[in-house]
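The block underneath contains the structure these notes are about, expressed in C-alpha cells.
Below, a portion of the complex is reproduced, with chain positions unchanged.
Each chain gets a letter, A and B, in the order it is written, and its residues are counted from 1.
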Amino acid sequence: MVALLTLAGIPLLLAAALTGSAPGDLPAQRAMPVSNESQTCIDCHDQYTPGIVADWRSSRHAITIPGDALKNTPLQRRISADNVAPPLDSVVVGCYECHSLNVQTHADRMDHFGYAISVVVSPADCKTCHPVEAEQYAAGKKAHALDNLQKNPVYHALVETATGMRTAHGKELSRGISSNNAKNGTCYGCHGTRVEVRGTQTITTDGGDVTVPVLTNWPNQGVGRINPDGSAGSCTSCHPRHAFSIEVARTPATCGQCHLEPDIPTYNIYKESKHGNIEEALHHRWNWEAVPWTVGKDFTAPTCATCHNSLLTNPAGTVIAQRSHDFGTRTWVRLFGLIYSHPQPISGKTYELKNADGLPLPTTFSGVPATSFLIGTDEQAKRKDAMRAVCLACHSTPWVDGHFAALDTSIAEADGMVRAATQMLGAMWEQKMADRKNPFDESVEQQWVRQWLFYGNSVRYAAAMSGQDYATFKNGWWELNANLQRIHETLNAGRKK
Amino acid sequence: MVALLTLAGIPLLLAAALTGSAPGDLPAQRAMPVSNESQTCIDCHDQYTPGIVADWRSSRHAITIPGDALKNTPLQRRISADNVAPPLDSVVVGCYECHSLNVQTHADRMDHFGYAISVVVSPADCKTCHPVEAEQYAAGKKAHALDNLQKNPVYHALVETATGMRTAHGKELSRGISSNNAKNGTCYGCHGTRVEVRGTQTITTDGGDVTVPVLTNWPNQGVGRINPDGSAGSCTSCHPRHAFSIEVARTPATCGQCHLEPDIPTYNIYKESKHGNIEEALHHRWNWEAVPWTVGKDFTAPTCATCHNSLLTNPAGTVIAQRSHDFGTRTWVRLFGLIYSHPQPISGKTYELKNADGLPLPTTFSGVPATSFLIGTDEQAKRKDAMRAVCLACHSTPWVDGHFAALDTSIAEADGMVRAATQMLGAMWEQKMADRKNPFDESVEQQWVRQWLFYGNSVRYAAAMSGQDYATFKNGWWELNANLQRIHETLNAGRKK
C-alpha cells in the first residue's frame, strides 16, 4: 500500500524550519508513508518536472498524514474536516491523493499511465480536508470575481474599453474588440478565467506519448477562476503549488500580486506603513509557520493575513480572531469606491446589486447606497468588532477608536472629492461636451475614472493603514485636487478635449 | 522591590539574535529583575494588550538594567546618560519605568489603578537615559516639522490647497477648507500633529472602568509631533513600540515611511541603487543590532542610517562616524528643493527663514539664497567631511570626489530646469494667463510644482545615491523636459488651461 519516503532529500533548511516552529508536528526525520500511486508519480516526475516534486518534498503535505493531523488540538489543526477517508488516514498528502479526487466531476480528467487523474485540482478537491475554508471562500467576493466583472454590464464596459484594440485610419481611431487574450492578461489575470476542456492533445515526451485535455484560457490562477469541474476559485492564488506554504500565504507580497497601485494600492500602502516597515525589517526573524499564529511571539506587526483572515491567539492561547477564508468577514465598509465607499455587499455575487438608478452598482452616481443589498448596521458593528479585536491586541481603545474615526472622516472626504468630479462630468454630459453612452471612453471621462479608481481609493486605503504618502502626493489628495482642477478648466474652456 | 522575570516566554529566536550579536550584553538566559510596578502592568496587559507586552519581552529594554548598561565601554554604550537614578540602577526598563517619568509635566497623566502614568511617552521622557540623542534631535528640522509647515505661510498655503475639500455647482468648483483630518492623514502624518488633552473619557473593560485622557489629533507618530508634555517629536517614528529595535530603525523601510516618491524619493532611489541592491540581497545575513556598527563586519553596504546617523567603526574599533540624531549633521546641502537646493539651514526652525523677497523660503524664486539663515562654507566643509569619512571606508578618494563633483553639477542642472519653469510661470502671471495670488491652485501652477517638488528632487536625490532611473524616465530628466515642454506649449497657445 505505501512506500517509505526517507526525507534525506528534503532541503534541511526548510524541513527544520517547518518542524522546529510548529508545535505538535510530526518530526521530519521520520520516514513518512507515501502511497504507491504517488510514489509512481514521483518516480517519473522527479525526472520530468523535478522542481515541483522537490517543492512538494519541502511541503507540510509531504510530512503530514491527514489522519494524524486530525489528532492535533483544535487550535493547532490545519485541516477542518472532522474525519478523512482511507487512504488519507495512512499516507501523506502526495500527488495522487489530490489529483485523483472527485475525478468523475472533472471535465479535465485523463487517463495517465493507467491512473485516472485531473489536471486542475480545485477548491472542490481541497475541500476534502479543508471544508470550512472552501465554504468560506465560496461565500465571498473572490470566488465570484469573474462573474462580478462579466455579468455586470458597467464593469464589463470598463473592461472592454480599457483593453479594447484600436486602429488608426487617417485622423480616425476606430475601436475594435477586446480579445480574450487581452482580458486574460489583465483583469482576468486576477479575477480568474473560465477554464474549459476543448478536446485533447497528445504530447510526445521521453517517457512516451501523453494525451492530455486542451484547456481554454490556461494557465491562470485568478481568485475567481471557473474550473473544469465547475467550481470557482484557485487556492494556488495564495498557496502556490506544490509547497502550499502558509509562510507564502501570510507574506504581504502574496496579496500584492493583485492589490497594487494605482487602483488597489493596499500592498504599496502597507509597505509604507509602520506595520509594513517592521515586517520588512524583521521578516527573517518571525515564525511564519505557526498555527495558531500568536501575536507578539510569532510576529510583532500585522501583515495582510493577520488583520484579514488568520487565526490569531495571544501568548496565553486565547483566541483573538477566528480564521476565515471569506476575506470580508472583518471588514464592514468596502473602501474600494464604485464609485463611492459603501457597506460590504451581503452576497459575494456583486453583479446582483441594483441601485436606485437601476444600475448594478452599490451606490448611485450621487451617492445613494443600494441599501437592501448591503450589510446592515448590526453586521457592520459585528465585523468592526472582529477587526478591533486584532488592533486591540497591541493598541489601546482610544488609539483604535481614534484611528477608525479618522478613517470614517477620510472616507467621507474622499467620497466628496469623487462627488465633485462626478457632478462636473454630469454637467459636461448635459452640455454635450462629452457623450455619456460609454462613460469610460473619452479623455475627460478617463480623468473622472482616475478620480474614484486611483486617487479616491488611495486616500481611503491610506487612511485605513496609515500610509501618508499615498494620501498626499502619491495618488492622494494632491492628485484629487489637481485632477479636479484639470476637469474644471476643461469644462470652463467650453470644449471637449 | 523587584520581581524576577524568567525569560522562558521570550521568543528565543529574537532573544538569541539580540544577545548573540551584541558584545558585552547581558545574557538572555539570566532572570532579569522587573520592578513590581511593571510586573503589575504586565500581569494585566498580558491579557489586554498581549502583543505589545510580548513585543517588549523581545526587546533589549526587557533585558537591560540601565545601571548595568552604564558599565559598557563608551563605544558599546546604548545610553548616553552619565548616571541613572533609582530604580533604573536595579531593574530593567519596563512599562512603569517609562510611563511614570515626569508625570507632573504630562497633561496626559492619569491615575491608572493607583499608579500615576502618562499615555504618551515623549522624547522628554526618553531623555532620562538618552539625553544626547534627545538634544540632538531637538536641534534638527524633524523636531520642528509641524511648525515648519504651520508657521510658514507659503507651505501652509500649499498644504491647504492640496488637501482642501472642493464642491461642484454646475460649472463652478468652489474651494472649501482643508480639515484637520485631511491634514492629519497627509502632511501631518509625517510632520506630526499637535496632541493635546481635551477632558477625559471612561472606557469599560473586562477589568473594570478605566478613565483616560481624550487626546486630539491622535494617534500620530510624526517626527515633529507636539506632545501633551509640550515636547516635540516621537521616538517611535523610527523605534516603534514596544521593542524599540535598532534593527528596525536601521532598516531603510523605516525611513521609507515618509521619504517616498514622488516628492522625497530617497527610499525608492536607495532601493534602486547598488547599496540598496546589496542590502536587499543580504539583509538576513547582516548584524543589525551591533553597537558600534562595524563597517564590513556587521554590514557590507550602507543603509540610510549608516550614512546619516549611526555610530560607525572600522573592524579595528576606530570611529569612522559619530552617532547623531540630528539627521542633518552629515549633509551640507539640502537637496530638497524649495524651490532650489541650498545650504542646510542653520536652525531646525525653517519657518524663521526670510529670503530677499521677504518670503519665508531658503532662496528667492530667481535662486538667491537667504545666506544669513544658511550654514556657511566652513560648516558645509565640516559636514561634507563627516559624510566623506563614511564613503571613504569603502571607496577611494578619487571615487568619492568624482561622485560629489557629479552631485554638485546635477544640483545645478536640476535647479536650472526648475528656473526655466519658474520663469515661464512668471511670464504667465505677468500676462494674466494665471493668477499669482495662490501659486498652487491652477493647473499650470501645479505643473510648476511638479517640476521642483517631484522631478527636480528626483534628479538631485538620484545623483546623491546613484539611482539612474529616478534621474531618467522615472520622474527624472525625461519629466523635467516633458513638463517644461507642456508649460511652454500652454504659454504659447496663448491661453490658460
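Side notes on the structure shown:
By definition in this document, a contact is a pair of C-beta atoms (placed from the backbone, for glycine too) under 8 Å apart; a residue touches a chain by one contact, two chains touch by 3 or more.
Everything quoted here is computed from the prediction, not taken from an experiment.
Whole-complex copy count, one sequence throughout, 2 copies displayed: 3.
By our rule, only the chains that are shown with their structure count from here on.
Rotation relating subunit A to subunit B, from a C-alpha superposition: 120°, rounded in steps of 5. Centre-to-centre spacing of subunit A and subunit B amounts to 33 Å, using the average Cα coordinate of each chain. Listed in rising order, the residues of subunit A touching subunit B in the complex are 271-274, 276-278, 280-282, 284-285, 287, 294-298, 300-301, 314-316, 318, 392-399, 402-403, 406, 409-410, 413, 416-417, 419-421, 423-424, 427, 459, 462-463, 466, 468-469, 471-474, 476-478, 481-482, 484-486, 488-493. Across the complex, subunit A is touched by residues 9, 11, 13-14, 17, 46-55, 57-58, 119, 161-171, 173, 179, 181-182, 184-187, 189-190, 201, 203, 205, 212, 214-215, 218-219, 221, 240, 243, 245, 247-248, 251, 253-254, 256-258, 260-263, 283-284, 288, 441-443, 446, 453-454, 495-497 of subunit B.
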